[in-house]
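Removed: one protein chain of the complex. Kept in place: all other protein chains.
Note that the chains are named A and B in the order they appear, and that numbering of residues resets to 1 at the start of each chain.
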Amino acid sequence: MRIRNWMGIALGIVFVALAGLSAHAQKAGGTLVMLVQPEPPSLASYQSTSGPIGLMAPKVYDGLLDYDKDLKAVPSLAESWTVSDDGKTVTFNLRKGVKWHDGKPFTSADVQFTIMNVLKKIHPRGPNSFKEVMEIETPDESTAIFKLANPAPYMMRSFGSYESPIVPKHLLDGQDLKSASIANKPVGTGPFKFVEWKKGQYIRLDKNEDYWKEGLPYLDRIVGRFIPDASTRTAAMEKGEVHYGAYGAIPNVDVVRLRELDSIGVTTDGYAMINPVSLIEFNTTKPPFDSPAIRQAISLTLDRQFLIDNIWFGYGKPATSALSSSYAATGLYAEGMPNYPGKPDLEAAKKVLDDAGIKPDANGVRAKATLDLIPYGEDWRRAGEYMKQALGDIGIQLDLRYEDVPTWLKRVYANYDFSMNVNYFYQLPDPVLGVHRHYGTDQIRQGTHFVNSSRYSNPKLDALLESGAKEPDAGKRGAMYKEIQEILANDMPVVNLHEMKFLTVFNSKLKGHDASGFGAYGSFDQTWFDE
Amino acid sequence: MSQTAKRLRYVLKRLLQALPIILAIIIVNFFLLHMAEGDAVDVLAGEAGSATPEYMAELRKKFGLDQPLPVQLLVYLKNVITLDLGYSFRHDMPVLDLVLDRFVPTLLLMVSTIILAVGVGIILGLLAATGLNSWRDTLISVFALVTYATPLFWVGLMFIVVFALNLGWFPTSGMENIAMFYEGWDRYWDIAHHLVLPTITLSLFYLALYTRLMRASMLEQAGMDYVTTARAKGLTERRIMFVHVLRNALLPVVTMAGVQVGALIGGSVIVESVFAWPGLGMLAFESLFARDVNLLLGIFLLSAMLVVAVNLIVDIIYSWLDPRIEVE
Partner (left out) sequence: MRNFWQLYKRNRSAVAGLIILVVVVVVAAIAPILFPQDPFSLAGLAMSPPGENGFLLGSDSLGRDVAAGIAHGAKTSLLIGLLATIVAVGFGTIMGGLAGYFGGKIDDLLMRTTEMFQTIPSFVFAILLVAILKPSINSIVIAIAVVSWPAVARLVRGEFLSLKNREFVQACHTLGMSDIRIMLGEILPNCLSPIIVIGSLMVATAILIESGLAFLGLGDPNIMSWGFQVGAGRTLLRSAWWVVTFPGIAILITVLAINLVGEGLNDALNPRLRERQ
């Protein structure tokens, strides 16, 4: 059995390298105040991938692996790991001597319990990520062997602490997972311990003095602060009351102003793992959007660069396919897809509509519809207002609808009572995790959020998606996904709008917050203040 | 019947009258909230990213949301009688704990606002009334109206920009400095420091009301017979104005202030939002959009009880201050 050894760089070497790189050593101490918006519903990252949970929980929990800036897996709770030749056995050698924050030892039983009883059961993406995991053997306390039904190369990208936190078996076993006390008071193995959650104000985490990484973390404390109003968040950042805000906590329009200040830094790094794309979902089962022509026409008409420039203030990239161009790195992204023009092409759009028999009436109106807008902030309202104007030009008359979150979720994903919906999806590091859920026939799951609500169904595409998920050869896989993207560009059940660039705004004194590929969802163990 | 016994009977009667009101508030809002599309589970699942219908059904069962509405209502009412306001679906905490936790900041903001608005309002109203129809009167009236008519959030944001950012006198937002975690007197001082801007912002809105009320009340009293009598007795205008008229003119202002403290218990969503003040207004706002029915009902219930209590206290104080008014 040839063993492909993915053993990462041993941690000791990392430290030596880091110490060599920076002449002035990292200083320990200090309190980091970061914006957490909105206030999270809980800190149970094992059952919710909600953004604000992702900001706090990964500081408390560790994953089996971590990922560096190039999304390469590096050791975390697993010191090393091997994948068997047939891809069906993955063995993790766990770090010894790691303790939970309550003092109990961390063992392979925790890993087994976390994956099989928690993530596979109640995590939103876990059942998908660990679909092929049949059982986990624990021959000793520091070895966990994953037995897979089929090879699942994408699974190796799901072991980060945000996506798959390892949770303590002794606190969850035999409990009702949904109301266990660690949902609000997490107990992990990570660099920071949970101390206090003052509702409406902050979550406080203090340094874990017994952290298994020698000398880390640098910070004494992390406080996640809740400020509901965006303009106030900006002011607090300017004044230095908060040091860090990610995932659009600071509106782009303010970033344009703040990035000129010496005291503030701005980066778009740290979002490669989530890979967000904005889009329009269509109800393909009823007029007017049951016709691919009108969906193509919409894609041809919208000025994606206008959206990026005027609503996101220059941050973003026009979408050119069903897959984000960031998949170019793995060879899955295909260029030159039809119906994704570089500039809006109104003549082509009108021709497509005319050819399909969707002709204007006496008032120039070809179709009427209501456009639902994702209720996650003002930007999306602006986007809707733009689309209403732009699509009016080709005779598609829209009414805008902006409802609250529960109403909107119910309408789009449970009642299917919509015709056209603006939304955004995380494409995640692999299309199997983030893209398939949009298009597969098996993903038409009434009542489940953020899946195939267009109810698009194409057996040929389903077959391609299925083989694409399992194909280990990068070249063959790329060819399959090219075909998938061609089908989707022609059928257009979903029009992708733009590859979103989230912004992280930080105080210039804050260093090392970008150590992990997860950016803001990282553990912040190497974050420090240069004062 | 003695005066005390009469008062006691009055208090009891008022409390009994309040019961059906509070019950009606619960029932009306219960059904209103359930009329809305989606429930707490939809929100939680939506935020989580994705959840299977089976998982959502389990959660609904756990929250009791799978029961028919009348049953849910009865269960809720039964709990309320034993002073159990139930569990917040979203926060996974007893509603009472959550609400009490937010009650102190709300009270701080509201009481300081009313004191400031009433204090300044009385002075301005007095100045306006003593210079009736002069430029001073006009100026004060227009000033009061302008502060009332300027959108609250605009004032709030401007204050943050000017006083927190440019001048650096106050923190931008929040209730205390959470990098420092002060204790003892330092903490009280810190909280007071954080309280200044939200208090001024909110009191500007209420200032107009008290200024106008004070002015009108002063003018009303000035036309009363006792003033004529006092004048006939040869008292100075100054003395008449500041001793006799002022004292009587204050009564309606104080009453109004009392009533407003009650009405303001619900908090101010906009000021709390702009200044990240952890009050009940924002909690109510968030619980509405999270369909956290128990929590929102709990807030309504508590604020209703307080309004009733405060109104009652005001009435009793009023009857002490002004013996002409009899409690009946």
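We adopt the following convention: a contact is a pair of C-beta atoms (placed from the backbone, for glycine too) under 8 Å apart; a residue touches a chain by one contact, two chains touch by 3 or more.
All values derive from a computational prediction rather than experimental measurement.
Within the whole complex, the absent chain has one touching residue among A:388, A:455, A:470 or A:509, and that is A:388. In the complete assembly, the contact with the undisplayed chain comes from A:399, out of A:335, A:399 or A:442. Interface note: of B:71, B:104 or B:142, the residue touching the hidden chain in the full complex is B:142.
Note on the undisplayed chain: of the listed residues B:11, B:25 or B:196, the one touching it is B:25.
In the complete complex, the residue from A:254, A:491 or A:525 that touches the missing chain is A:254. Listed by residue number, the positions of chain A touching the unshown chain are 230-231, 234, 251, 253-254, 256-257, 309-311, 373, 375, 378, 381-382, 384-386, 388-389, 399-404, 407. Where chain B meets the missing chain, the touching residues are 17, 20-22, 24-25, 28-29, 32-33, 35-36, 138, 141-142, 145-146, 148-154, 157, 161, 223, 263, 265-270, 273, 281, 284-285, 288-289, 296, 299-300, 303-304, 307-308.
Operating definition for what follows: only the chains that are shown with their structure count from here on.
Those residues of chain A whose C-beta lies close enough to touch chain B in the complex are 31, 33, 38-39, 41-42, 47-50, 122, 124-125, 127, 176, 178-179, 183-184, 198-202, 204, 223, 225-229, 231-232, 235-236, 238-239, 241, 403-407, 409-411, 414, 437, 445-451. On chain B, the positions that touch chain A within their shared complex are 36-40, 42-53, 55-56, 58-59, 62, 90-93, 98, 101-102, 105, 153, 157, 160-161, 164-165, 168, 171-176, 178-179, 181, 272-276, 278-279, 282-283, 286, 289-291.
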